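A single protein chain has been omitted; all remaining protein chains appear in their positions.
The block that comes next holds chain A.
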Amino acid sequence: MRLLTHNMLSSNIKGVTNGFPLRIEVEKVVEKEVEINHDFLRNIFPKIDWKAFSDASRIMGYVELPEEAPEPSVLESDLEFLRKFHHALLELHLEEGALVCPETGRKFPVNKGIPNMLLHEDEV
């Protein structure tokens, strides 16, 4: 699972009002190289919750992203930043581990890169 997906996911257990962001528990991280596409990065940037994203990248062991959300103008010129953003967003994969709901502490296990988001009957 990439951090892109992590940034979109939230816990939808019944009664949870703010299930975002899911805390990451890391067992294994893999990196897969993907071609960089600047247009996609510019398009997706306003939708990314930066705080959750940079925190998640730190937990995954990638510390080069700034903690504060940068100005959108950076995306136009700073190629170095775009490369880092791309690497964290699309190339870091959480292979084994778990996602933890911030309110209830319920664990969603991640196996072979697939998070298991199935809820039990009493959680729907």
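Throughout what follows, contacts are C-beta pairs under 8 Å (C-beta built on N, C-alpha and C of every residue); 3 or more make two chains touch, one makes a residue touch a chain; residues count from 1.
We take it that contacts and distances are computed from a predicted model.
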| item | value |
| --- | --- |
| Name of the absent chain as recorded in UniProt (options "F-actin-capping protein subunit alpha", "Casein kinase II subunit beta", "Translation machinery-associated protein 22" or "Probable 18S rRNA (Guanine-N(7))-methyltransferase") | "Probable 18S rRNA (Guanine-N(7))-methyltransferase" |
| Contacts of chain A with the absent chain, listed as residue ranges | 1-2, 4-5, 7-12, 19-20, 34, 37, 39-40, 43-44, 47, 49, 90, 112-119, 121, 124 |
